[in-house]
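Note that one protein chain of the assembly has been removed; the remaining protein chains are unaltered in position.
Up next is chain A:
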C-alpha cells in the first residue's frame, strides 16, 4: 500500500517533464520515420502511402550524397582538430604564467557568442578585397582570395569558424578534468625521471580519456545539430559545396516544402545518432579508463 503510493508520487513528479519530452523528442522521432513512408500532401491532394519511394529518391539524389560527404568531412576535420587545440589550451592555461587570465578569456570568449554573431564576425574577416585575411595577404604580396565563394574552399572556411567557436568550449571540460588529477601522480613520474612529454603521454592523457570521450560525443552531436553559421556565411553554396545535412533538411522542408523527403533525410541523421548512442554504450565505455 505504502509502496504503491510511492510509485504514484514518482510518476506524478515525472509526468510534466515526460509530457514535453515525449511530445517534442520521442514522438516526433517516431513520426519522422513513419512519415518517411508517405508522400508529401500538396494542396487538396492528401498524402498517400509511398513505401520506399522516398528512400529511392534519396539514393538517387546527388545533393544528398554531396551533403552527406560534406558532413563527414566537416566532422572529421573539425572534431579532432578542436579537441587537440582544446587540450593544448587547457594544458597551457592550467599552468601559472603572466597574463594567464587574459589568455583564458581569449580562448573562451567565442563560446559565449551566438553562432550568428560569430558568423558575421568571420564573414567580415573573409570578405574578398578588404577583409582582414585579404589585407594581410595583400601586404605580404598575395592576390585576392574568395574563400567562401569558391567550391573548393567554402567548406573549409566554414570549418575554421566551427573550430574557433568550439575549442574554447571543450577546453573548459579538459580544465575541469586536469584539476582532478592528483599532483602526486605527475610528481612521482617526474622523480622516476620521466620528461614532460612522457608524463603527458603516459599519465595525463590516459587520465583524460573519459573527458575526451564526453567531448567527442558532444562534438559529433554538434556536427549534426549546429548549422546556424551556414545561413550567414555561404547559404550552403556555392552549388551545395558547404551545405550540411541539417541545412539541407531545412531547405527541403521550409524552402521547397517537401516534408516527406525532409523526414526521410532526418531519418538518416537519426540513424547516425542512434549508432553513436549504441557505440557509446557497448564499445567505448569499456575501452575508456575510469578512475
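Rule of thumb we're sticking to: a residue touches a chain if its C-beta (ideal position, glycine included) is under 8 Å from a C-beta of that chain, and two chains touch if they have at least 3 such contacts; residues count from 1.
One rule holds in what follows: contacts and distances are computed from a predicted model.
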item	value
Name per UniProt, for the chain absent here [options: "Aspartyl/glutamyl-tRNA(Asn/Gln) amidotransferase subunit B", "L-arabinose transport system permease protein AraQ", "Na(+)-translocating NADH-quinone reductase subunit B" or "ABC-type quaternary amine transporter"]	"L-arabinose transport system permease protein AraQ"
Among A:65, A:124 or A:256, the residue in touch with the chain that has been omitted	A:124
Residue among A:58, A:159 or A:172 touching the omitted chain	A:172
Residue numbers in chain A that touch the chain omitted from display	6-7, 9-11, 13-14, 16-29, 31-32, 35, 85, 88-89, 92-93, 95, 97-99, 101-117, 120-125, 127, 129-130, 132, 135, 164, 168-169, 172-173, 175-176, 196, 210, 214, 217, 221, 224-225, 227-228, 231-232, 246, 249-250, 253-254, 259, 262-263, 266, 269-270, 273-274, 276-277
